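Report on the following structure.
Heads up, one of the protein chains got dropped from this complex, but the rest are sitting where they should.
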Amino acid sequence: MGFEPSTRAQELIGKADEFIRTEIEPVEAAMHQAISKADDPWQPQPLMAELQAKARKQGLWNLFLPKAEEGNEQYGEGFANLDYAPIAELTGRSFIAPYVFNCNAPDTGNMEVLLRYGSAEQKAAWLEPLLAGTIRSAFCMTEPGVASSDATNMAATAIVEGDEVVINGRKWWSTGVGNPDCKILIFMGLTDPEAHRYARHTMVLVPRDTPGVTVERLLPAMSRYDEPYGHGEVNFENVRVPVANILAGPGRAFEIAQGRLGPGRVHHCMRLIGLAEKSLELALERGTSRTAFGKPLVNLGGNRERIADARIAINQARLLVLQTAYLLDTQGLAGALSEVSQIKVAVPRMAQDVIDMAIQLHGGGGLSDDFPLAAAWTAARALRLADGPDEVHRGVIAKLELAKYPREEQ
Amino acid sequence: MGFEPSTRAQELIGKADEFIRTEIEPVEAAMHQAISKADDPWQPQPLMAELQAKARKQGLWNLFLPKAEEGNEQYGEGFANLDYAPIAELTGRSFIAPYVFNCNAPDTGNMEVLLRYGSAEQKAAWLEPLLAGTIRSAFCMTEPGVASSDATNMAATAIVEGDEVVINGRKWWSTGVGNPDCKILIFMGLTDPEAHRYARHTMVLVPRDTPGVTVERLLPAMSRYDEPYGHGEVNFENVRVPVANILAGPGRAFEIAQGRLGPGRVHHCMRLIGLAEKSLELALERGTSRTAFGKPLVNLGGNRERIADARIAINQARLLVLQTAYLLDTQGLAGALSEVSQIKVAVPRMAQDVIDMAIQLHGGGGLSDDFPLAAAWTAARALRLADGPDEVHRGVIAKLELAKYPREEQ
Amino acid sequence: MGFEPSTRAQELIGKADEFIRTEIEPVEAAMHQAISKADDPWQPQPLMAELQAKARKQGLWNLFLPKAEEGNEQYGEGFANLDYAPIAELTGRSFIAPYVFNCNAPDTGNMEVLLRYGSAEQKAAWLEPLLAGTIRSAFCMTEPGVASSDATNMAATAIVEGDEVVINGRKWWSTGVGNPDCKILIFMGLTDPEAHRYARHTMVLVPRDTPGVTVERLLPAMSRYDEPYGHGEVNFENVRVPVANILAGPGRAFEIAQGRLGPGRVHHCMRLIGLAEKSLELALERGTSRTAFGKPLVNLGGNRERIADARIAINQARLLVLQTAYLLDTQGLAGALSEVSQIKVAVPRMAQDVIDMAIQLHGGGGLSDDFPLAAAWTAARALRLADGPDEVHRGVIAKLELAKYPREEQ
Partner (left out) sequence: MGFEPSTRAQELIGKADEFIRTEIEPVEAAMHQAISKADDPWQPQPLMAELQAKARKQGLWNLFLPKAEEGNEQYGEGFANLDYAPIAELTGRSFIAPYVFNCNAPDTGNMEVLLRYGSAEQKAAWLEPLLAGTIRSAFCMTEPGVASSDATNMAATAIVEGDEVVINGRKWWSTGVGNPDCKILIFMGLTDPEAHRYARHTMVLVPRDTPGVTVERLLPAMSRYDEPYGHGEVNFENVRVPVANILAGPGRAFEIAQGRLGPGRVHHCMRLIGLAEKSLELALERGTSRTAFGKPLVNLGGNRERIADARIAINQARLLVLQTAYLLDTQGLAGALSEVSQIKVAVPRMAQDVIDMAIQLHGGGGLSDDFPLAAAWTAARALRLADGPDEVHRGVIAKLELAKYPREEQ
């Protein structure tokens, strides 16, 4: 591969690979079954804490955290995006590995925000326990009432009144909020409708148990509730928190959200690449072990061609994400704007197609939960919408292409 | 439309349309919610029986039943495939309408089998109550242990011992078996491994409560259990029924299955076309009622082109199904072999794509169960496998094309 | 097929089929070779006149002409669109058959225009010899200087000065103008820029030899000059013709163009379906007669699946065109607006894909002119632009879908 991680990263990539194969994969199916049979599937599984303890002991913990910027304390390895990317890919092969390594969305993004924009008090209160894995967090941005693909549509409010912020509105797809360990919400709302389009909104830390915060329901994503984390619809009614809970300052939400984007998309996309690889492996296993019309499935009709197309698609997608990581590492977000959108369009679509192929090769089994394919498909499909629908990202890419052609009024 | 249903059919199409709009659509969401909140979601909903009674009173009952063949009693209208097709399309717009009209799979196919191949006793015992809607049935063919895309792989056995048939094996995707009203299973198994490839298997009527029949679990299809009907994995262990329960005769299962195919595929496909139409309508409603970047969603990027492509795809698919219905009506299955496979390939894929587009236009809502799109997607996806995967049908179509070129050894 | 032509049409369909197989196909390759080796490839081939005479004698002549409207004389059979469609499909299998039957574009459209809008003098002068096949015509609408996908962009002018029309401007893709038999041009230009958007333009009959008319060059379409007819870039410089040469009246060009559309698109699309069928046949012949890796080509990899997909795609496309013909016959253009655009989007794309597949199965031969596939591909590709690019037609279809949703401002 032309994008080499550092020697230290290679060491941890090897350990992560080993850990996933020996500690996680053998127990994953049992954990999913335990959840599905639990009286209350929303309770954290005790096994998770055990696995986390083991992983942490081996240094497989918080590896997503970037090198410290000026004024920030260094946590963890301080890996470049290109160092962490292969680890993200490995964790993506499993639905629980990201949690085991404390590298799961949205906690990763929330921790980054706290690291870069949190005050000392905010860090002590929320970042430390998040880094320790003792609490979980949620991010409350998308709203059911408006087309949230245009973030400036956001209608929930965060009004500063004296030394308090008053929060009202309804959010949904607040991932992680179903879990009793989820203790802190990052809420984004409208503060000053008269300000510049991108300076109207504020991010506020809202403890989960603040009066007025209600998780109205947990939403299925393509029929899956993703217990024990889940996706919540959360109502905020006259919720009051101190102004000290504001992140960075009033009106700075878009600035914060922007900084959260690049690495987050690299993580998401690398995990999906891991998931696509896993799905291709499952397809190959099934295709070589089952027989129809006197031949292994893989030798029937266009199956080999589909295998080949999947291999090409995964490889191309991985290279594009690594190139994006490389640009982020060497030029920052400003040098990777188009690529960050390109991977958001290309990778979920690729993963969805590869997984669909794997489902088809599994026959009825592919639709069931006997294989992780239905869950994988949902993860890929959801990411064509989460964090901006494909169409919005295509718009960004086109705009950047057109910027080279001054005749165009954009 | 170039394929005109009969005058009588047009009358009933109008009534069905009216009934669905006024009686079913207003209560459907509530019924889904009632199921999801029920202590036991597998219990039939009382409202269903009420709706069925109303529908039956209006003659909207068992309309799928074909004209009587020689030696068969006439039930219902005796519609041609081209008469019933538009009704199937209308019922496909709703997930409950097929049940309300007693026109849902697999009961429709099972009733047809009983009608054409059942003895007088078999009809009295099972066909009558199925036609009356007082019981439900399941079809037990696909097996978890083999690639069932090649039906000759089937490994479960139905051995004649004296005046009994002894049944052993494991089946899955037995749709409808989760419902307590499901009283009869049509089981297909291997009887004589020495016979001709298509004369080895037998269909047997197995009452649901026969000792040795165990529904081991209900399977999620792309994470949906489809309560209160469901898809079961059923174990048969030394199940004994009288030889009188054999349908048509030992070794005739493939012959029976064949006859079941043509109309069944037309029904499935017409329902999917209704579902795709419904999804396109939802996309248009959402696309015109929500705004982003200062425009209705439908005016952004390629959305109008996608709407146009959906319209073209639906229209082409409908015409192909109607042409297939026409061929079945005028030439029988022998004259429609390629077309029956063509629609199985073309329509589910088309529906899946149209629904995916509608989901995308709904944003996060499209993934949730607030809209019927996640359920619709699953229905379309499952039909790319159910009743033969796309790839097998493509093989049939190609074989029929190649039959014109004698050089080819097939 | 569910769309039955009349008995008389069936008779002529049979004759056309026979004529193409026995008279045209055996000589077609030789004619193409004669053209390519001729000193002047733009001279009409003598064999063409012979074939035309034979075809005419058998009644295979001008069959595209519709039933007479009030005030029009009846020419030919007066076939409905559904009657003529299968003949158009048959002629589309050959590149010369449309000419042999005097059913080739753009002469067909020009004859229809003259029939419906021509004065008695205009008909005598130009329609009669066109119907007799003694002259050819061209249609001069598209312009090199503007995006002609928006016809209101048209910049060439047709100004009435006393009893003359003065014509200026530059047109291209004037098909047929390379042939010395081409004697009459229908020119469309701007007459009154102040009038309503669709009443500004006028159609004028311009004899090919009028002073100021210059065919500046003949254009290759995807590298083919399509001798001996060709596609010209024509300059009009102070060309003066009598006002009596105006068709229908000043400002009525869009009205005339509109009426020309529906049947013309059905013809184009049916010919492409014939071409796709021919290409699929060639693919099957090649695929069954050549061997690689020990198998006939058709049995390698996904080839059979591609054959099946081609069969499905052709059948769906044909049904959509027939449905469009049926709507035109029963409801006129107003009842087929969306469908007329649907087929323009669906059929050329389908044909292009099927032909591409056939090329691939032919290997290097598919790229050469040893098979008619390179020419076929060009015909399909050009029709994704000719007569309105796909994107404009998608826009029309979407607009008609959205018309059902009043919230939408279009």
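We just call them A, B and C in the order they show up, numbering each chain from 1.
Keep this in mind: a residue touches a chain if its C-beta (ideal position, glycine included) is under 8 Å from a C-beta of that chain, and two chains touch if they have at least 3 such contacts.
Since we're looking at a predicted model, the values are computed, not measured.
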Request  = Using the touch definition up top, pick the residue from A:A30, A:A195 or A:L402 that touches the left-out chain.
outcome  = A:L402
Key: Residue in contact with the excluded chain [from C:N62, C:S137, C:N179 or C:N303]   = C:N303
Ask   = Looking at the whole complex, which of C:L115, C:V206 or C:L219 touches the chain that is not displayed?
value = C:L219
Note = Given C:E128, C:D150 or C:E237, the residue that touches the chain left out of view is C:D150
Inquiry  = List every residue of subunit B that touches the chain not included in the displayed model.
reply    = 301-302, 304-306
Subunit A residues that touch the omitted chain in the full complex = 1-3, 280, 284-285, 288-289, 296, 298, 304-305, 307-309, 311-312, 315-317, 319-320, 322-323, 326, 338-339, 341-342, 345-346, 391, 393-399, 401-402, 404-405, 407-409
Inquiry  = Which parts of subunit C face the unshown chain closely enough to count as touching?
reply    = 142, 144, 146-150, 153, 172-173, 219-224, 290-293, 297, 300-303, 359-360, 363-369, 374-375, 377-378, 381-382, 384-386, 389-391, 394-395
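Definition applied: only the chains that are shown with their structure count from here on.
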Key: Chain whose Cα centroid lies nearest the overall Cα centroid   = B
Query = Can you give the whole-Å distance between the Cα centres of subunit A and subunit C?
reply = 53
Note = Note: subunit B sits from subunit A at a C-alpha centroid distance in Å of 38
Message = How many angstrom lie between the centres of subunit B and subunit C, each centre taken as the mean Cα position?
response = 43
Task = Name the residues of subunit C that each touch 2 or more other chains.
result = 304-305
